[in-house]
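Here it is, the structure, as structure tokens.
Removed: one protein chain of the complex. Kept in place: all other protein chains.
On to chain A.
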Amino acid sequence: MPELNGGEIIIESLKKENVDVVFGYPGGAVINLYDALYNSDLKHYLGRHEQGVVHAADGYARSSGKVGVCIATSGPGGTNLVTGLANAQMDSIPLVAFTGQVSSSLIGKDAFQEADITGISLPITKHNFLVTDIKDLARTIKEAFYIARTGRPGPVLIDLAKDVTQAVAEFDYPDRVDLPGYRPTFEGHKLQINKAAKAINEAERPLLYVGGGAVISGAEKELRQMADKAKIPVTTTLMALGIYPEDQPLALEMLGMHGTQYANKATIETDLLIAVGARFDDRVTGKLDEFAAQADIIQIDIDPAEIGKNLDVEIPIVGDVKTVLQELIPYIEEKENGPWQERIKELKEKFPLKYEDDGSETIKPQYIMEEIDKYTGGEATIVTEVGQHQMWAAQFHKYKKPRQFITSGGLGTMGYGLPAAIGAQIGQPKEKVVLIAGDGSIQMNIQELGTAQAYNIPIKIVIFNNKYLGMVRQWQEIFFEKRYSSTKIPAPNFVKMGEAYGIWSKSVDKKSELDSALKEAMEHDGPAILDVHIPEEENVYPMVPAGAGLKDMIGG
């Protein structure tokens, strides 16, 4: 067996895990690892801030379905990862984050750039490790990747004492892991499957409520089969947009706080809610005791802790969504369209998503999304920041395939979008990647423009510029009598800023100029910024006020 130093062992282990892309930022405590990277054929993308690096790895993981890998140094390097780890944890994204740590003899001595990152990241990772002995290194990496991508995926952090990356040992990568305390369930319980099938066959108004778990599991084919076979309408959460093509008659698109009226009304009327890899988040359910109050609930989830966490369910099935659906489908009876499907059609016709357009030169944000949808044939990967623009992007674009909409769902991280779009483009090099950003959010990790430019990552950045922190402003308008406390945010000149980074940039404020500007940006060979001025006080509707029931939807 070859003798390698710790840095080289990491590189070789990453190759064994089929990693070909890593995102990172060097520093003293990881200098040995970076030395090993120097001669390796791993592609390393240097970010401009560790938060950018971890979000890029996250965007890469979401778009490619692979494990995202990032590297940061000790102390501030590690602490700058915190938001990104929490973000990945909330949305169950598989990441392996390597952090440098001071030498093992210095740990606990408040050494230069020392921070207890395993302690800090404990509640925001699926698991973490501190490696102080090179003999544990390869096995730890094997375990980290296994934990990150199996079961309910999540971020795993490996903290590396600096002497471990320097030391030399024989490299022996284990074939399998031995984790007696970690055994995810994949197959559904036979009895529960039968119960679920019976309930579905007997239901008059069944509804599929599909979440991010179905995307992670790769269950789009099974979902389609099941919905189409039994003519079950499908509503998805923000995390699952596109898993069921939104141009289909049974597609109800997003439900919840800013969901469609027809999805929310169907949720109120259904007599059997089939939750598939979804976790009954408060932004989906609103007031819990009113949510799907007429329905029995089937919940399919790989994480047993999700069953009954927020809402009691009649038929729980613990297992991998794809596997469980495969087991379930043969027992599902084929059905023809009936009164329920008629009702769905009626709801869709009667309560469509809409917005006011006065025919002037004002550019409505909803219109921009429709134009992007049209221009790209609905095929582009849409990445978002967090806020009003995120909701418009979710509402006014028809998604057709899973992993087409990439967004920070659970944590709601402003500053996620730009680095995530870079990662998403690297994960799907052939797709067109469009970042929908707010003028507030984009400024939170604006430094990553440097990364996009340096590697010529051809993302198209469309800034919905309303000179406000729009979502908070909207709440202040509706619930706080327009007391706009600290939500007015003068934007910089985004065009000059883009140009300073060497990025093609253009500003638009007339509707008649939008199409050609969009075309120019989309056709530009390389990253592009389109700064679009939208009305300052446009609201996202429909809206269910926080804590209210879905029936109390306002607007739209």
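A few points about this structure:
Keep this in mind: a residue touches a chain if its C-beta (ideal position, glycine included) is under 8 Å from a C-beta of that chain, and two chains touch if they have at least 3 such contacts; residues count from 1.
Operating definition for what follows: contacts and distances are computed from a predicted model.
Missing chain, UniProt protein name, picked from "Acetolactate synthase small subunit", "Cytochrome C Planctomycete-type domain-containing protein", "Transport permease protein" or "Pyruvate dehydrogenase subunit beta": "Acetolactate synthase small subunit".
Of the options A:2, A:181, A:359 or A:377, the residue whose C-beta touches the omitted chain is A:181. Within the complete assembly, A:304 is the residue of A:28, A:304, A:458 or A:545 that touches the hidden chain. Among A:53, A:67 or A:130, the one in contact with the hidden chain is A:130. Set against the missing chain, the residues A:122, A:168 or A:500 yield one that touches it, A:122. Looking at chain A, the residues touching the absent chain are 118-119, 122-123, 126-127, 130, 147, 179-182, 303-305, 307-309.
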